[in-house]
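Missing here: one protein chain of the complex. Every other protein chain is in place.
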Amino acid sequence: MEAALFFGAAIGALGGAIGVVAMRNPFYSVLALIVHLFSLAVLFLLLTAAFVAAAQVVVYAGAVVVLYVFVVAYVGSGGESAWEPIPGQRLLAPLLGAALFIELSIAALSSSLLALSTHGPHVNPGFGNPAAIGRLLLERFLVPFEASSILLLLAAVGAVVLAGRKKGETA
Amino acid sequence: MSATTWAWLVLLFPLLGSIVIALGFRALPARVAGIIGTAAIGLAFACGIGALVCLLGESPDARHHASSLWDYASAAGLQIKLGIFVDPLSVFMVLVVTGVSTLIHLYSYGYMRSDEGYHRFFSYLNFFVFSMLLLVLAGNFVLLIVGWAFVGFASYALISFWYRRTTATGAGMKAFVINVVGDIGLVLATLLIFRELGTFEYGQVFARAPHVFHTNEWTVTAICLLLLVGAFAKSAQLPLHTWLPDAMEGPTPVSALIHAATMVTAGVYLIARTHVLFVLAPTAADVAAFVGLATLLVAGTIALVMTDLKRAIAYSTMSQIGYMIMGVSIGAYSAGLFHLMTHAFFKALLFMAAGSIIAAMANRQNIDEMSGFGKAMRFTSATMLAGGLALAAFPGTSGFFSKDEILAYATARGGMYLIFTVLGYFGALLTAIYTFRLIFRVLPGRPCKEAQALIDSGHVVHAHPFNPATGEEEDTDVGFPGAEHHIAEGSAPMRIAMGVLAFLALFGGLVQIPGVDDTITRFLDPVFADSPLAAIHPSVAASWTGLAIGAAISVAGIGIAYYLYVVRPETPAMLIRRLRPLHTFLVNKWYFDELIDILVVKPALAVGRYANRTFERIVVGGLITGTEDVVGGAGRVVRTVQSGFVRSYALLLIAGFAGLGLYFLLSST
Partner (left out) sequence: MNIDWYIVLSALLFATGAVGILIRRSPMVILLCLELMLNAGNLALVAFSRMVGNQQGQVFALVVMVIAACEVVVGLGLIVALFRRKLPLDVDELRELRG
């Protein structure tokens, strides 16, 4: 049962990822991203990270993707030219990606982290639920929590400044 | 006060005068600057008299004192002191230098009055006197070199006094470069002396030399020859003489002081001072004597055809210094120095008179354009005649006694040295002829335009300022030999100076009449007592015979000049036509300038051009541009990575990451 869920979500995530990379139209890439994000949420649930899964759906698939959709709608979805100005890029990129994947896998699989080959230790039922995460955020990780809220504020202000209409512009 | 204290004061006053005038040139009015300058040298002369009195109060053997202010350098066997040496020779030179300088300063006070550079002139002139006194009073070879170099600089500054004239600056550079050649000789000689004898101090050098050197050993001969290089450059002897005629670009007082009375006699002083070394190297002494003789004759022949008044007198200076060098080289020390003294008197006087005439001629110096000044300028003509008679060694004048004393000594030494006597008398004949050639051209006859102007109105002719040699317009802002240099008749200081010198030129020789008195010889005796040559004295009878011959030659020379230039004035032109090649050769100064040009100047310029074109451009430039190219090329290669494509940067990033990962994976196995 768990395996079936895993493989389904995995294929969804992978398919979404490949869709993002391969689709010509940016709008279709955004849609592929949504599929990817939902699949990841399922994977998080499988790893007993309920709150993170919920945050993934609400924040990522909700807010961030909506932002993307808005901008794609505003900017328009133009195609890209097929000609590659940088010599060797089209050839090297997949090779490097493959090299990266293989290296990371080898690093993970042949490491001395023997616990990787297990399901993980037995955890209490409240593992990963909002209460537990909330307690951590407000007790142990208060400073990072507050810092990230300031960061959000900065980002919002920055975006407004960047994209704001300057004097004399019409569009 | 002791003699050395007086000597230090002698050095102090001209230096102070120079500094005060130099620093205060804006504040001091011209008259005050002139008074300060003259007074400084006058005080130095007074202090020289003080030193003389002190010396005379001691016994002859004790008349040498060294005094040092402080140790200049003292390390590892090197002992250089800032010290002076006071003995009859240096006091003699001090008196001659300061005495004649005072009179020349007095003359300049009037002569240079309307010159823009009045203050600069007096400052430089005082500095020159200081340098010359330093040279003469120096107690060791290092300080001698310092004084030597300062004198060279002062000469350069004063020759190029009117520094906007290209001819003046060119002449200054020529003089300086040739003097530097002499300086090299002097420095090398000093280094050799130090290497052989281990000291720079006069007293120690001259005491040790006879014990260290054998006669005619190559070291002492080399030292003496190098000293001679220095002496010849400074005293304008062959072949380093070409700067002296060109040095006439300087103002007339400069010619009178530096190039007649003082600087050019430095070489004579040097040989006299180092006579101990020359006694040990007779070959070098003979070389010096022959060079002096050769200069004497060559300069005499050139002076016969010179048409520029000051240059003719310059060649006469060269010739007379040849006599002096000859004298001190063959051993007639006091005779040579006596001639130095009398020459200072009558040559300075001649230059002063020439300056007066040139001022009347609105600064043109060609004697072909001059005539009749005897009527127009009586005082100047009288003094010029006095100087001329002394130069020509007319019986009774100072030059008569001094020149013939040298020749009498040469006769007394005998053997090979009779050549000097014979040719010396021939030179005396030439001297008389060319001197009176000048006088008979300029003074008698129908007054020229400028002279006529003087007779009629008493005013000097004014002329448009331009340089007759190059035709370029003069820059009147810095002072130039302009229309306002004064004539003697119009300026009391000039007359006083010329009058005193005329008196000395005519009667100054009476201190050393053979058989009657020998003031100079007795005074200088302690200095030269250690030389075997000083023991040779011509007998009184031989001296008087020599004097008689000299008198006859002098009168004959004057007579020949009279015939050629007064009785039959067309004869010179005919002689020139008949002997044209000889005349051209003499007018071109025996082609020495051209010879030096070919031998020295052109190769030096070629080396410089080669260095610039090849070495500098290719090697040095190539090295630098090569480095530049290499760095630029490397940069260009590296720059290709900065293509601006974000994706290629990302590629490099990920490739690097993959590479790192690979490395760590491999190294962990």
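Quick notes on this one:
Which chain is which? They are A and B, in the order written, and residues in each are numbered from 1.
Here is the rule we use: a contact is a pair of C-beta atoms (placed from the backbone, for glycine too) under 8 Å apart; a residue touches a chain by one contact, two chains touch by 3 or more.
Here the structure is a predicted model, which means the values were calculated and not measured.
When the whole complex is considered, the residue among B:A535, B:V646 or B:L666 that touches the unshown chain is B:V646. Although one chain is hidden here, its contacts on chain B can still be listed: residues 639, 641-647, 650-651, 654. Listed by residue number, the positions of chain A touching the unshown chain are 2-3, 6, 10, 13-14, 17-18, 20-21, 26, 29-30, 33, 36-37, 40, 43-44, 46-49, 51-52, 55-56, 59-60, 63-64, 67-68, 71-72, 74-75, 78, 80-81, 85-86, 89-90, 92-94, 96-98, 100-101, 104-105, 108-109, 113, 115-121, 123, 127-128, 132-133, 136-137, 140-141, 144-145, 148, 151-152, 154-156, 158-163, 165, 169, 171.
We adopt the following convention: only the chains that are shown with their structure count from here on.
Between the Cα centres of chain A and chain B there is a gap of 98 Å. Partner chain A is touched in their complex by these residues of chain B: 643, 645, 647-648, 651, 654-655, 657-658, 661-662, 665.
Chain A contributes residues 85-86, 89, 92-93, 96-97, 99-100, 103-104, 106-107 to its touches with chain B in the complex.
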